[in-house]
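The structure follows.
Only one protein chain is missing from this complex, and each of the others stays in its spot.
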Amino acid sequence: MTKFVLKRLAHTVIVLLGVSVMVFFLIRYLPGDPLDVLFTQGSGDEVTAADDLAEGRRRFAEGIGMVGSLPSQYLNFLSEIVQGDLGTSIFRRIPVSTLIATTLPLTLQLAIAGQIVNILLSLPLGIVGALKQNSIWDRGGTAFALIGTAMPNFWQGIMLILIFAVWWPILPVSGVMDLGLSVEHITGIPIVDAFVTGNWPAFWSIIRHLILPAITLGASASLVRILRSSLLEVKHQDFMDAYRARGLRERSVTSHMMRNALPTTVVIFGIRLGAIIGGSVVVETVFAYQGMGWLLINAINQRDYPLIQGIVLTFTVFTVLANLLSDIVHGWLDPRVKVEAKT
Amino acid sequence: MSENPPRTELMGSSEFTNHHLGRTLEVRNLVKSFKVGSESFGKAERIKAVDDVSLFVPAGTTMGLVGESGSGKSTIARLICRLLEPDSGQVLVDGDEVTAGTKIPKGYARKVQIVFQDPTASLNPRWKVRRLVAEGIRVHGLRSRSETKERVAELVSLVGLPEHALDRYPHEFSGGQRQRIAIARALAVEPEVLVLDEPVSALDVSVQAQILVLLQELQAASGLTYLLIAHDLAVVERFCDEVAVIESGRIVEAGDPEIIHSRPEHPYTKALVEAHPVPDPHERTMYVHAQDKAEVAE
Partner (left out) sequence: MSDTDDLVRIADAEDVDVTSDAALLGEQPTRSWVVMFAFAVVAIAVFTAIFAPALAPHDPTAQSLVDRLQPPGTADHLLGTDAIGRDILSRIIYGARLSLGAAFLVATLTSVLAVSVGLISGYFGGWVDTVIMRIVDIWLAFPGLILAIAMVTALGRGLDKLVLALVLAGWAGMARVVRGETLQLREREYTMSARVLGVGKIGIMFKHLLPNIMPTILVITALDIGSTILGLASLAFLGVGIGSEVVTWGSMLSEGRNYISTAWWVALFPGLAIFFIVLAVNLVGDWVRDRYDPRSPFRRAKLDAATRKAAEEQEAASVRDAATAGGGG
């Protein structure tokens, strides 16, 4: 197991290095020179006078670390991101890391809420589907997942707004909490901070603001099919028949089934996390939820390259770490994986 | 190379008599090892699948190579056909080295061909027989378009398949028929040496004899040199001029099949013989002459 974890860790480090190289080049190989794009179109408020242009350019180039040879630029870039320095936002003039530190907790809060909705929907549908295979419940669950998969979640979000905020106005449609409320900063995750400090008005407001985005993010019940099929796979394995033959009650057969289907589900869950994070970009935009995804779209509209770079990197590092974690948990739950890793 | 024995002209085809002068196959001190186990922390173990093997197969004869599963027979076959690079040692056909280095002149590719154990896996399922058999001819540009067509038809009938077989896919044939297609495919480039890697062990017993008879006829007609791999000493004995017994990558005993069978010296060979009880000599003859081509009829 230790060997498996070490190997997986080493692999993760390589992947993360690769990711950093790619992000580095993506920003540097913008069409033409990003500096030209920025400084000839005059989209920045600081570049109004012609003589300011050269100075602005230089300052900007320095700001995003675009001076010196490519390898040295990269090494600088790498050593800075390792220290948590992601540069400074061009338009906000705030360190990118600060911006991420304030928006990431919101995105996490939303992603977890979305995943809770997903699990609440998927678990019963998947289990019933597998136990009562081909029953009306099973078919219903499959159809639900099929529909959820095809539904663009930005549209789903807009329709939820239409229903619960326009036609039947019971829920807020934008932001993290009501204006005028605030929570003390402890963990950075508003809902936790509100809870810990006993700030109930803020706590409820945060929950009310989370409901629609979380449903939008999680209601596709993407886990139904996977859960159902991994349960079915176990259900049809020989040892399950052996249990039945030995006279185990159906209830405990079922619990054996669940335990054996768990590893696969965990892996898929990990892989899905990347998808959830991607989805949060769209959902945050729909609900003006000021998380990292919302910030990314803003940064793109403002051509704030250091910020784009920082957010893309953070999103990806998170996904990679989530995958690593789910792999390790999977390896721990399913002994076969360790054997595979050895060969 | 003029010491080759004169060849009977059963085939009547001039190509066969002129170009198919079956030549010698020689293997010298062949060594091949494989990495096994995890490579993650640097030290991979290696096993010697072929360990200093030397063989000499005179022109137009058949050498049997027998050993149990995993003894390295297929590895030798692959080394001879350049599907694997040897760690050291040489393979010589007709005195010309065919395994040296990485770049082999195209012409040499024609000298050695192989027939695999599983005829289903050895034919591309998406190609029709015509194209399968013609592939070698095309690759080497041996004939014009129309000649190729003729030649393919000739080869197909040579291996005992009806002409309408040409426009069918491999899955439409039985195992024995597929093996015939594989043989026709190998013969298309007019090789001198044919490596037969357990060519009948995937087939029904009744069909095995037919394929062996076909191979014998082809050899008699064109003087091909065979290396016949088997794990069953009995198959080899009635078909080969000489037999080599291989254990864990090493040749432990070689010589006349009858003698090896009746008086095995090496304990491993003894075990092999005991594993396959001696068939009745009379029955054995009948087996070889059973030219039942019922399956070919369609």
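Each chain carries a letter (A and B) given by its place in the written order, and its residues are counted from 1.
By our rule, a contact is a pair of C-beta atoms (placed from the backbone, for glycine too) under 8 Å apart; a residue touches a chain by one contact, two chains touch by 3 or more.
Since the model is a prediction, treat every value here as computed from it, not as a measurement.
Checked against the hidden chain, the listed residues A:3, A:185, A:236 or A:259 yield one contact partner: A:236.
The hidden chain makes contact, of the residues B:185, B:231 or B:261, with B:185.
Across the entire complex, the residue among B:28, B:48, B:140 or B:250 in touch with the chain not shown is B:140. Those residues of subunit A that touch the chain absent from the view are 8, 11, 14-16, 18-19, 21-23, 26-27, 29-31, 114, 118, 130, 133-134, 142, 146-155, 158-159, 161-162, 165-166, 217-218, 220-222, 225-226, 228-230, 232-233, 235-236, 264, 267-268, 270-271, 274-283, 285-286, 296-297, 300-301, 308, 312, 315-316, 319-320, 323, 326-327, 334, 336-337, 340-341. In the full complex, subunit B touches the hidden chain at residues 78, 81-83, 106, 109-110, 112-114, 116-118, 120-126, 135-136, 139-140, 171, 182, 185-186, 188-189.
Operating definition for what follows: only the chains that are shown with their structure count from here on.
Averaging Cα coordinates per chain places subunit A and subunit B 58 Å apart.
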